[in-house]
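The complex appears here without one of its protein chains, the remainder shown in place.
Chain naming follows the written order as A, B and C, and within any one chain the residues start at number 1.
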Amino acid sequence: MTDWLAILIYGTFVVGGLGLYFLLPTTGRSTKMAGALFGMAALAGAMVLCGGRFLAASGVNAVFFLFASVAIVAAVLMVTSEKPVYSALYFVLVVLAVTPLLLLQQAEFLAIALVIVYAGAILVTYVFVIMLSQQSGPSIYDRRSRSPLLAVFAGFVSMAVVAGQMAVLPQDWAIRGTLVSANSAVAVTGVGVGNIELVGRVMMGKYVVALEIAGLLLLVAMIGAIAVSRKRVPADGPGLEGLPLGQSGREAPPF
Amino acid sequence: MTLTEMLMPVAPELTLLIGVCAVFLLGVSKRPAVRSAIAPLTLVILLGSLVATAMCSDLDASGLVGLAFDELTGYVRWITLAMGVLLLLVNWRVPTDGEQGEYFGLMLCSIAGVLLTASANDLVVLFFAIELVSVPTYVMVALSRTDQRASEAALKYFFLGALSAAVMVYGFSFLYGLAGTTTMMASGGDSLQATFAEVGAINAFAVVGLLLAMAGLSFKVAVVPFHAYAPDVYEGAASPLTGLLGFLPKLAGFVALIRLLTVCHWALPDSLMWMMWIMAVATMIFGNVLALLQTNVKRILAYSSISHSGYMMIGLLVGPVLGEGPMHDGVAAVLFYIVIYGLMNLGAFAVLSGLNVRGEAAETLDDLAGLSRRAPMMAIAMAVCAFSLMGFPPTAGFLGKVYIFSSAFSLSDAHPFHGPLVTLAVIGVINSAIGAVYYLRIAGYCFLREPGDGLKRVGGVMPGLGLAVCSLAMIVLFIRPTDLVNRAKSATASVGSSVVTRVAVAGAETPPSDTRPQ
Amino acid sequence: MNDIAPYIFLGALLFAIGLVGFLSRRNLIVIFLSTELMFQGVVVNLVAMGRLHGHVDGQIFALFLLVIAAVEAGLALGLVVLLYRRKGTLDAESWSSMWG
Partner (left out) sequence: MVEGTISTWSMLIMLLPLLGAVLAGALGPTVLKGRSHWPVLLGVGGALVGAVVIFGQVRDAHDEHQMVVPLYDWISTGAGTWFSVSVLVDPLTSIMLLVVTGVSLLVVIYARGYMRDHNEPVRGYERFFAYIGLFVFSMCALVLGGNFLLLYLGWEAVGLCSYLLIGFYYDKPAAAAAAKKAFLVNRIGDFGFGLGILLIYLTFNSLDYQTVFAMVEMGFDAAGDKVSTGRFTAIALLLFCGAVGKSAQFPLYVWLPDAMEGPSPVSALIHAATMVTAGVYMVVRCGAIFAASPTAMAVVACVGAFTAFFAATMALVQTDMKRILAYSTVSQLGYMFLGLGVFAAEAAVFHLYTHAFFKALLFLGAGSVMHAMGGKIDFREFGGLRRIMPWTYATMLIGSLALAGFPLLAGFWSKDEIIHAAFAQDWLLGTVGLVTALMTSFYTFRMVFRAFHGVTRVPEGVHAHESGGWMLVPLVVLAIGAIFAGYAGVTMHPGGFVGLFEPHGWFHHFLEPVVEPFKVNGVGHVAAGHVGEGSGWVVAHLSHYGLMYASSALALIGIGIAYVLCVDSPMLAAVIRRAFPRTHEVLYNKYYVDEACIRWIVEPLKRAGRFCVGVDNFVIDGIVWFVTAVPRGLGWGLRGLQQGALQGYAASMVVGLALLLVIVLFGTWT
């Protein structure tokens, strides 16, 4: 029982890894077709895995499959896209696809925050910087990936081991009680509140110290980012003509 | 409980944070006189924080969920703030005019991060505290010099740091999944520690979580295979800052590792023990053999910093052995050693930062040639630090090594990991012999070479003062180590008490010193 | 209402893809996007873990993770600007003057 399960898990990761390897940008012969085929096989394997082993009993809905697939496909496209702008936009898609899954888990506030903060604020900044720095199409280093086989091997072996470990020890799953509705904590607190209120209460109670440090970290990041980007440094790279950030590279940054 | 009472235990941190705001604000002043007051103000803030540490000895943390205060916190506060003063002195002239505010404010943030790491009792707080140590250092590396290598160092440090943070927090997420709470220790109710007492550390969640979390922390302490950034970052950053990079993140990493191991009652499964064993061996060997090939003193010291992490891993693996004689406690050895390491490392980098060769900062061995003729006191300070790093008497480095190795050698035969740990210590001894070669080369270049052209002493009173304190401390701590050892030991007592709990929970018949049943 | 294993797998997969992106893409911005992807995997993992125990701590942890992601994103972009001003390229390989 566990044997075929382990084979299925590791097999999914191997096939998926191969698919990603074929999809990564190279300047040689295009292997995107093979990559897509392998990727589809891995996705099917993952569905069998989730549907067959874990979800049969509890009957997960199609929503999970749909959005999980979108998230994974978008993630793969993100790391394989030759255009950084597309990568950023695919990442927005990953975030947007993960959001319904969070809703499924009754994490409404987090889902909203994710969309607003991540997809909204952070990613826009990325796109802005990419636009500034790369106006002349994809460059050579975007079209060739660095030791893709090693990268796929290292990344997928580690995570396959982690995932496999989760699966081959099913008795460890619910160690601290059974799965309950997140908002059943309402019953514990005795107050009829929704997810957002609950998050607010816990955050301002148990996690108030962390919240303070978070504020400090944001201050540090703000000051740090300003200090770093306005630092006056000599420009010493090749091909500085026509740069968007000022002619000599010694000017103050654009923002 | 009034707000004042509630906040008293974090008075040192609050002092620092208020200071951070003041320093940031003064930094943007247009008047040079105001900006030049920033470094002295930072000194005052650090001293104020030391005073606050001394005043709030009554550590009742019941008002602050997520923090806990014990002897370890007190120890780390003392050594961090005291070292912080020295770090400030040595870094006195690093930032260019107009960047003092950012630089010293970030330095205070990093110090505050170490203090918070030592008092964190919650995975979220711990994670934030460690990030608060690291994030400012990324910026400081980029700010410290205009050299192209500084930017490269910042790039590597920051990106790899982000990678390791992701790995660490992934591990934390599994630990949280195991326990269902992010609280690390609690006298009653849910906590990670209670969960470990209940289910042990062999659970798949526990193993994966601990492994990933330890991997992430290993980056902070520069342990193989998460060490690769260290040489480049040390070389790229300005020398005085490198002294800071060798101490604050390392201290935070080791304190966090000690906390993690305390949470699981120092009862790691054998597989994780072997993992740390392998990492320790690889770290010592890698650091030492690569240091042999370097001609850049900063790189030599960077690789030596890696190997010193390996030595400290030995003490960590031995764990807190209570009630078995004075020099047998591995964790106390680590806590003792890291102070000494911080001092001697800072001293060596302070010497480098105090020297100029034809207008450039000194960094290669050739730059140091004949230092004893140009600046005898600097040469002597360098020699003291090199000998201390080598572990050579009469310097404190010798005692640190003796403490670490003797903690492993004096394990009882009944200890389940006795044989491997003794082997590890022997490997450590051999490695410190290899290390002697390159430290001697540094000392030899200072004393036994003809000086080259243009070697000049630069810097000022404050960095010189910091350097003098560092090298004198090496001698003084050799002659009178008792106070520091005792403080380290009492700091260990608070993390070691969990060992006894574990045995009580397991109901094992082994004596309390044997921390790992099975 | 259901088992959390699929979420853990999804998290691991996102994390793995992020790792691959980090190791193989040479554009500094894409490299950093890959770490954001890894954080995304951790977020999925954390929320699932919180679900397992039936409370919102996991969600709050994930929210704090967003803070870290924002902090690092801010710094990363500042750094990228600095690096780009120096070399006029975003190729990670062009920054390898120190080695050995």
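Methods note: a residue touches a chain if its C-beta (ideal position, glycine included) is under 8 Å from a C-beta of that chain, and two chains touch if they have at least 3 such contacts.
In this text, all values refer to a predicted model and were calculated from it rather than measured experimentally.
Here the chain not displayed is in touch, across the complete complex, with A, B, C. Of the options B:Ser36, B:Ser412 or B:Asn486, the residue whose C-beta touches the omitted chain is B:Asn486.
Of the candidate positions B:Ser36, B:Ser62 or B:Ser271, contact with the hidden chain is made by B:Ser271. The set of subunit A residues touching the chain not shown comprises 146-147, 150-151, 153-155, 157-158, 161-162, 164-165. Subunit C meets the missing chain through residues 19, 22-24, 26, 31, 92-93, 95-100.
Residues of subunit B in touch with the missing chain: 155-156, 159-160, 163-164, 167, 207-208, 211-212, 215, 219, 224-226, 228-229, 231-232, 269-272, 274-275, 278-279, 285-286, 288-290, 292-293, 323-327, 372, 376, 380, 392-394, 399, 409, 433-434, 436-437, 440, 444, 447-450, 481-482, 485-486, 489-490, 518.
Note that in this section only the chains that are shown with their structure count from here on.
In terms of inter-chain touching, the protein chains here all touch one another pairwise. Ranked by C-beta contact pairs, the top pair of chains is A-C. Look at where the CA atoms of subunit B average out and do the same for subunit C: the two points lie 26 Å apart. Mean C-alpha positions place subunit A and subunit C at a centre distance of 6 Å.
Those residues of subunit A in touch with two or more other chains are numbered 162, 166, 176-177, 206-207, 210, 214, 217, 220-221, 224, 227-228, 231, 233-234, 236. Contacts with at least two other chains are made by residues 124, 128, 131, 135, 138-139, 142, 148, 151, 154, 180 of subunit B.
Contact residues on subunit A toward subunit C in their complex (touch as defined above): 13, 16-17, 20, 24, 46, 49-50, 53-55, 57-60, 64, 68, 71-72, 75-76, 78-79, 84, 87-88, 91, 94-95, 98, 101-102, 105-107, 109-110, 113-114, 117-118, 121-122, 125-126, 129-130, 133-134, 139, 141-142, 144-148, 150-152, 154-156, 158-160, 162-163, 166-167, 173-174, 176-177, 179-182, 184-185, 195, 198-199, 202-203, 206-207, 210, 214, 217-218, 220-222, 224-229, 231, 233-240, 243, 245, 249, 253.
Within the complex formed with subunit B, the residues of subunit A that make contact are 162, 165-166, 168-169, 172, 175-177, 205-210, 213-214, 216-217, 219-221, 223-224, 227-228, 231-234, 236.
The touching residues of subunit C, counted against subunit A in their complex, run 1-10, 12-27, 29-30, 33-34, 36-37, 40, 43-44, 47-48, 50-57, 59-60, 62-64, 66-75, 77-82, 84-94.
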